[in-house]
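First the structure, which I've put down as structure tokens, then a few questions once you've had a look.
Shown here: the complex without one of its protein chains, the others still in place.
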Amino acid sequence: MTVVLETTNLSKRFTGLIATNDVSLRIEKGARHALIGPNGAGKTTLINLLTGVMKPSGGRILLDGEDITNVPTHKRVRLGIVRTFQINQLFGDLTPLETIGLAVSERRGQGLDWWRIVGSRSDLTSECVEILERFHLTDVIEERTAVLPYGKQRLLEIAVAIACRPRVLLLDEPAAGVPEDERHEILNAVAALPEDVTVLLIEHDMDIVFSFADRISVLVNGGLFVEGTPEEVARDPRVKAVYLGEEPVDA
Amino acid sequence: MIPPRPTILAATEWLSARARWHPLEFVFWIVAFAAIWLLPDRHLILTEIAWLGLFALSLDLILGYAGIISLGHAAFFGFGAYIAALLAKYEIVNEPVLALLIAGVGAMALGFVTSFLVLRGSDLTRLMVTLGVALLLRELANRFGWLTGGADGLQGAIIKPLFGTFRFDMFGHTGYVYSVTVLFILFLIARRLVNSPFGLSLMSVKGNPLRASAIGISVDSRMVAIYTVAAGYAGIAGALLAQTTAFASLEMFSFDRSADLLLVLIIGGAGYLYGGLIGAIIFKVMQDYLSALTPQYWPFWIGLVLVVIVLVGRDRITMWTTPFRRLAARLDWRAAARRAAAASSQGQKP
Partner (left out) sequence: MLTILFDGIAYGMLLFVLASGLAVTLGLMNFVNLAHGSFAMAGGYITVVLVNWLGLPFFASLPLAFAGSAAIGFIFERTLYVHVYKKSHLDQVLFTIGLVFMSVAALDYIMGSSQVFVQVPTYLQGQFNFLGVGIGRYRLLIIVICGLLTIALQFILAGTRFGSRLRAAVDDSRVARGLGINVNRIFAFTFAFGSGLAGLGGALGVEILGLDPTFPLKFMIYFLIVVTVGGTSSITGPFLASLLLGISDVAGKYYVPTLGSFVIYTIMIVVLIWRPQGLFSRASSR
């Protein structure tokens, strides 16, 4: 049982609002860890803190025991922490092939090459094609991302993250906004993630959560409320109370 | 149904499609160089178009490819001009090409130092900061009049012959050959740069910096890099002006110059490298024509053109060029042949 990602007393305060309240989280290597909670509980804020998009007001973040609290976002990606966004954040004018290509060449340290034409390295190109094939995006490989259907964009969102070969993957509501008939593709893609990648999943859909996760943390008002296996969390009356709006037994 | 896997050949073709030389590009440069022999009595204005085009190209690198709005790009232009003029006047460097390179390096250094100012803040902050730097340089050049000639400009610089043999004549013959060659070489480098992985990452930073940093791209260092390069290009453009006219003046740093430059790039269109060059041609021709009509009030017409362009909408103007672009695409028989080859390698009919 090795802990790959850990936070100690992580907090984030805005004027008048505590978005993240003393969160101490430990995620094991290879885990399928879900983060759930009512709207506004601070789940995306936590992801932002973990990836360096926001600076914490207090506490520390440790990756494999190393303190990464002050490491900038792009360096964290090199260290292996990669995320997807709840609302697609893609490059509208680039094609999926170019997008994956960027991620792969950055990862390989070739992103600063300014003297050679894009695509001149066939090993890089073949890796891109292989990733796109894995995510069933080869039929739109050459189209501008902005004109793709939403489900395809969502798949691309995950594919880009995978292209970075993450050690820890933070998925922020991967199925959000995807029409019913395209959801299964997303879910299959998530289920097919490599075993050695540690996954932290934010989701609202409880079916997905319970079928996917081996451990669940419940976030309420920025703080960790309940943690445990899916069975434990499902049975816990306080969790039901929080979701149904009743006062929790002990706050 | 899962579509067939594309071949590496096809994928490579798609990726490098942006970088392929279009036949019209060959035409453009052939005409540019042919003008040396075909239009000898227009060499003076052609020289102006050359350095203005290079200057606009440098702005395209930061505005069109990295999304940085600068109101003070003339800072690097003027800096390069003064370096070249000073090197010539005090006979520190006698070979113009060497002086040109030094001016470029100096402007790059200035660009590097000021690049950190444009990293943070909103569009307005960037406007302010870039404008402030240009005005600051102008102030400095003004105050150090004993060196720079102050408000009268730097006079008395004598540009020695190019490579010791080609004298700069007053008809601009040497000047044009020199300028268009420098422009072409720097254009080739820029073209390589924007079609490289680095260039692609710039486009990603411009389009979605949040996403770019989420795949490991250091947004700040890319911006610093391209800003530095663009500053160097602008400095070389300024040096070309100084060397072909043997003069440098404060107004090379002025807001007017930066504003005119924006217009030049916008007329031609930002983001595809030729916009600055085409814009320079149109601008200079317009200026030539309108200055003959109303020499003093020419800024009025520039202003009017700017206002009209914005009101009509820059996208609508590019829409008018769509028939030309479609024609250009159909003329590209080489690209069609390659697509056919790629498709047949997949076992599909082209």
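Order of writing sets the labels: A and B. Residues in every chain begin at 1.
Convention: a contact is a pair of C-beta atoms (placed from the backbone, for glycine too) under 8 Å apart; a residue touches a chain by one contact, two chains touch by 3 or more.
Note that the structure is a prediction, hence the values are computed from the model and not measured.
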*asked:* Can you list the shown chains that the omitted chain is in contact with?
replied: B
_Of B:151, B:285 or B:310, the residue in touch with the unshown chain_ = B:310
*asked:* For a quick check of understanding: of B:131, B:147 or B:189, which residue touches the chain that isn't displayed?
replied: B:131
*Among B:8, B:24, B:45 or B:69, which one is in touch with the chain left out?*
B:69
*Mind listing the chain B residues that contact the chain we can't see here?*
63, 69, 71, 116-117, 120-125, 127-129, 131-133, 135-136, 139-140, 142-143, 255-256, 259, 262-263, 266, 296-300, 302-307, 309-311, 313-314
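As a convention for this text, only the chains that are shown with their structure count from here on.
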*Just how far, in Å, is the C-alpha centre of chain B from the one of chain A?*
40
*asked:* If we count contacts the way the header does, which residues on chain B are in touch with chain A in the complex?
replied: 2-6, 8, 11-16, 18-19, 192-193, 195-201, 203-204, 207-208, 210-219, 225
*Along chain A, where are the residues that touch chain B in the complex?*
51, 53, 72-75, 77-78, 82-83, 85, 89-95, 97-99, 101-103, 105-107, 110-120, 122, 125-126, 128-129, 133, 136, 138-139, 141-142, 160, 163-164
